[in-house]
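Every protein chain except one is present and positioned as in the full complex.
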Amino acid sequence: MGSTFGNTLRVSIFGQSHSPATGCVIEGLPSGVTVDMARLQHFMDRRAPGRTPWSTPRKEADEPRIVSGLNAAGQTCGTPLCAIIENANTRSGDYATISRIPRPGHADFAAWAKWGQAHDIAGGGHFSARLTAPLCVAGGIALQLLEERGVHVAAHVLQVGDVRDDRFAARDMDAAAQQRLAGQMRRLHQLPTDAFPVLDEDAGQEMMSLIDRIRRDQDSVGGAVECVATGLPAGVGGPRYDGVQGAIARIVFGIPAVKGLEFGAGFEVAGLRGSQNNDCLELRDGQVLPSSNFAGGTLGGISTGAPVLFAMAVKPTPSIARPQQSVDLTSMEPATLEVRGRHDPCVAARAVPIAEAAMALALLDSWLSYPPTDWRA
Amino acid sequence: MGSTFGNTLRVSIFGQSHSPATGCVIEGLPSGVTVDMARLQHFMDRRAPGRTPWSTPRKEADEPRIVSGLNAAGQTCGTPLCAIIENANTRSGDYATISRIPRPGHADFAAWAKWGQAHDIAGGGHFSARLTAPLCVAGGIALQLLEERGVHVAAHVLQVGDVRDDRFAARDMDAAAQQRLAGQMRRLHQLPTDAFPVLDEDAGQEMMSLIDRIRRDQDSVGGAVECVATGLPAGVGGPRYDGVQGAIARIVFGIPAVKGLEFGAGFEVAGLRGSQNNDCLELRDGQVLPSSNFAGGTLGGISTGAPVLFAMAVKPTPSIARPQQSVDLTSMEPATLEVRGRHDPCVAARAVPIAEAAMALALLDSWLSYPPTDWRA
Amino acid sequence: MGSTFGNTLRVSIFGQSHSPATGCVIEGLPSGVTVDMARLQHFMDRRAPGRTPWSTPRKEADEPRIVSGLNAAGQTCGTPLCAIIENANTRSGDYATISRIPRPGHADFAAWAKWGQAHDIAGGGHFSARLTAPLCVAGGIALQLLEERGVHVAAHVLQVGDVRDDRFAARDMDAAAQQRLAGQMRRLHQLPTDAFPVLDEDAGQEMMSLIDRIRRDQDSVGGAVECVATGLPAGVGGPRYDGVQGAIARIVFGIPAVKGLEFGAGFEVAGLRGSQNNDCLELRDGQVLPSSNFAGGTLGGISTGAPVLFAMAVKPTPSIARPQQSVDLTSMEPATLEVRGRHDPCVAARAVPIAEAAMALALLDSWLSYPPTDWRA
Partner (left out) sequence: MGSTFGNTLRVSIFGQSHSPATGCVIEGLPSGVTVDMARLQHFMDRRAPGRTPWSTPRKEADEPRIVSGLNAAGQTCGTPLCAIIENANTRSGDYATISRIPRPGHADFAAWAKWGQAHDIAGGGHFSARLTAPLCVAGGIALQLLEERGVHVAAHVLQVGDVRDDRFAARDMDAAAQQRLAGQMRRLHQLPTDAFPVLDEDAGQEMMSLIDRIRRDQDSVGGAVECVATGLPAGVGGPRYDGVQGAIARIVFGIPAVKGLEFGAGFEVAGLRGSQNNDCLELRDGQVLPSSNFAGGTLGGISTGAPVLFAMAVKPTPSIARPQQSVDLTSMEPATLEVRGRHDPCVAARAVPIAEAAMALALLDSWLSYPPTDWRA
């Protein structure tokens, strides 16, 4: 279904930007795992709006209330976990015009064509970035479970406009590269929740000042996020259409702003030769391991034991104060629109924990649904 | 499940490179539609191997036998349609070594980690490009149904190595651009099945000679394919995780060679401003229509009425004759591998009908599963 | 997944008997339908505990709070609808012993074998009858949508112990029988929420006094419920495994107390001849209609146009105050258990709206997922 993903671990997202609440239901969580609410809240705070100069001033506590799925001791009890996030700070007034005049770059018109006037357009309704909050609740819990199994996830802003950050050291597999990657991940994990998440601080400074210029310019700018996961054993994932790539893609392309996704060398492979792109195999401590990781940790949908690596492109926030041409769906006349409301000039930074959530949910479900099987065990 | 995709229109792919046969089962086809077998075979021939200098010499008839789902008159009868393609020309001998020594860049090792020694590794087993034949059977039928509803699909080789083709005229929406796009699609549809499918013939010549050089060099090269669909009305597709983007992504990332996918402006959005990337809305013949198409025809997972546009990157064929480092999984010793067998030096050209199949299946299922709804109709 | 059912209309149930709340998420609801909250509450009240001598004294308001899926005007907006029911009156103290000693006839031991000590056993956790409250929220909304399309549903207590009620006049299809059925349904719809829902009042009186005797006897008793739906056109439902029978069965067997389900003549068919059981076909006002309805309105999973009819058997409430043999899962010693807590001596009456909810959800999903198709329409 449209707002649900996953097989064994199944996540449903519900809510609209201005409905009483948003939330998620997670089915298939293993039982007996204690959910660390403080760490979950810390993860939520990285995405929460209203805390930084580069995010929307709309302030939301984003404190999930878990109403089912835990026992009295705070452990998962095996049954569906539902988390609710109340929508405190809604200002539908801002959206009076929009309910008649769809905003360019938003799903407003497409949703109207689909659901008619009943579509709850305020704030983008179900397509609002607010809906990434419940996704992060589910992802934050998945991250805690994966860490119990030695899988670690990190992400950073790869690009904003024409400014680029360093890349994760995830293409080479030698000891030096692995150490460098571990350091990069550690650094990101130690950042305060209101830091701009990059590997190269200077690039981060440039990105922030670019974003600031663009905000003053009443405009917005796009970006890209890179995400990596280490510690996933080889043999995880379904074949072909439900493999690790597909599981990640399904969640990532469900984030309305995302227009591109690549794994490992990504689009660069179009220019490469087989002799360059093939990851040879070697033995390390008796383990078979790829010697390089152009594949981004997955072949044929199945994990190879190398880090899982993806990058996603997020478009510039469509809501800008500049006048734009649209159509009044009531009078069916052309109309000029100036979007008020409160919006991020660039969503890349807030998309970083969202990318981690997508990675964690896709990998955990792949592991639970398609483990390396031993029937006779 | 791993080898199945779709909701209302559900496609299951089965078979291995060297199993007696491959095939597909299609559930949810509307009833009463006559399948034009000649046109289906023509579509299959565009993907079939052994016909062109740039494809593997392994020759397969690729003639699907439909054993269920049609009535005596050759119409879909509403029940599951199963098509079988016998595997005529298999030479498992080529793969004796490979069953012990996984090929770099292939799923061999990942599948061994997943399924153990029982994995049918010959020719890549279930991960072989052969499995795109049954995908094309399903896609070829979907294309016929979509055309009945005025939806047309075309694709071309966008890039091989460093050589690039023109792009579809699908970003602008003015009459001139729409005419130009129609002409590009018509031209591609009229190409003979053994032609190299590009928009710019000179680029095609360059690509073919590059591929030829690389083959003689015992190497392979990657590429990219661009695919477009016109005529899809606005309001089709599920919200968020099961939208048009997600439906296409799930199929496309199930093609083992694909490492990147983008919609509309794709990764370019990272460098754009909202004022550039937003598609304004206008009225044409009383219809609301985007004035441009940076979004690639979909917002929030739902179609906008503009052409649906995606590009996908395909990696260089992993099978190359050059010696490569691997591991003997029997002795657990390092081993050097020279892949014999018969392989494409570049899969981009044969990936063109596959991209069209993916587009058609994703759009038809989205339309059947998530139509623009009118409950009271 | 275990706590989710449906295809196009997808319902997820969450919550435990003693968790902060229970609730449901409904995906795939058509947009633009106004939910009548007063009628929904009236439907909930028929199931709610603490109102009648034959139900548990545990009093719960059972007032659903809809937190998403409606627009400001109270219409469905096409996105997932989530309803929350707070668990007001929980007395976990009653269940201290039970967390160690599973109750005979309950899922306690099976769930412990599945999820271990983390299973939230209090009140039966996710297996409590409380979880039929959110099912009724979803069902109550489905009933409102079906009525807009002329489909009406009713149910009654068919049996308690050895006391039997009349049957619905749904096996014959002549005008007289149809009138009689309409009268039976009207009568049931007009009953106050605290009435004992039967067709024959005398039988109802007998049932109530039997239940009263059995309660004083510190025991419980089983029963059966019969449910009918009229107005469903022919041609609705998926073939075979996902037909109308299967859709109903999946929900009904998800009600922990249910141990039997039959359609139309049900188990009686084992003793019938084809010449008796076959429903002939006739013309009425130009419509093809079965002349009788031994089939219970469905053949091969597809609706025939006759009333859909099923009966389900509900076991006696397992919680009884009498001493029963069990095992202490902590000491792994035999133990004697006397279940305190508050329980229904017979669940048949409260199962009546639950059966209606199951029927409504199965029929609405079948209609949305597998309508009588006209591809060219």
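Think of it as A, B and C in the order they're written, each chain with its own count starting at 1.
What we mean here is this: contacts are C-beta pairs under 8 Å (C-beta built on N, C-alpha and C of every residue); 3 or more make two chains touch, one makes a residue touch a chain.
In this text the structure is predicted, and so the values were computed from the model without any measurement.
Considering B:H126, B:K259 or B:R273, the position touching the chain not shown turns out to be B:H126 (whole complex).
When the full complex is taken into account, the listed residue touching the unshown chain is C:P316, out of C:G123, C:G139 or C:P316. On the side of subunit A, touch with the chain left out of the figure occurs at residues 7-8, 30-33, 78-79, 145, 148, 239, 369, 373, 375-376. Mapped onto subunit C, the interface with the missing chain covers residues 1-5, 7, 13, 102, 104-107, 109-116, 126-127, 131, 158-162, 214, 219-224, 233-243, 245-246, 249-251, 253-254, 256, 258-283, 286, 288, 291, 294-296, 298-305, 313-320, 322, 324-327, 329, 332-334, 370, 372-374. Residues of subunit B in contact with the chain left out of this view: 1-4, 8, 10, 12-16, 18-23, 25, 27-28, 31-32, 65-73, 75-82, 84, 92, 111, 114-120, 122, 125-126.
In this section, only the chains that are shown with their structure count from here on.
Closest to the protein's overall CA centre, chain by chain, comes A.
Among the remaining chains, the Cα-based centre furthest from that of subunit B is the centre of C.
Here the spacing of subunit B and subunit C, counted between their Cα centres, is 45 Å. In this assembly, the C-alpha centroid of subunit A lies 26 Å from the C-alpha centroid of subunit B. The distance from the centre of subunit A to the centre of subunit C, each centre being the mean of the chain's C-alpha atoms, comes to 39 Å.
Among the residues of subunit C, those touching two or more other chains are numbered 8, 31-32, 78-79.
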